[in-house]
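In this view, the complex is presented without one of its protein chains, the others remaining in place.
Here is subunit A:
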Amino acid sequence: MGLLTILKKMKQKEKEVRLLMLGLDNAGKTTILKKFNGEDIDTISPTLGFNIKTLEHRGFKLNVWDVGGQKSLRSYWRNYFESTDGLIWVVDSADRRRLEDTKRELESLLLEERLAGATLLVFANKQDLPGALPSKEIRANLELDNIKSHHWLIQGCSAVTGENLLEGIDWVIDDIASRIFTMD
């Protein structure tokens, strides 16, 4: 392998970002992924297993992992932690009854060593529903302000309308890029 090949390899690797999308079932993870990718969202079934998509965005190669959120699948989340640059935590803002569950699951994720370096984006999804809690309230309920271990941002959004998806993803990429790609 010549030097040029090595350099090329490094360059390819350079702008690759791995995003892991998790959250309780019915939060809208797959819908966010498909909407962001411009796909049809009317035929999405509850995810049994996971979806992976590679997207080109702003010159970055995004590898997005969307893992099913059903209770029986959560124990498999750990299999996807390795080399994650950004964690996208999706919340159904209208599911007030399970806010406590989503808080607890997120807290245990943030203690996970393999996610220690990851940027955290919380999508307060389903803002198109009139009963959705605003992102400010989700932030208070999840006690996000206590998080000192990760860079984080909460972004209200709607996967159905596509509102604010881009803003959230752009922030994640910017934050990751400022950590990883501008070392020198």
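As a convention for this text, a residue touches a chain if its C-beta (ideal position, glycine included) is under 8 Å from a C-beta of that chain, and two chains touch if they have at least 3 such contacts; residues count from 1.
Criterion: contacts and distances are computed from a predicted model.
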Choices "glycogenin glucosyltransferase", "C-CAP/cofactor C-like domain-containing protein", "V-type proton ATPase subunit F" or "AT05822p" - which one is the UniProt name of the chain not shown: "C-CAP/cofactor C-like domain-containing protein"
In subunit A, positions touching the absent partner: 25-26, 42-46, 48, 70-73, 94-97, 99-100, 107, 110-111, 113, 116, 126, 128-133, 137, 140-141, 143, 146-153, 160, 174-175, 178-179, 183-184
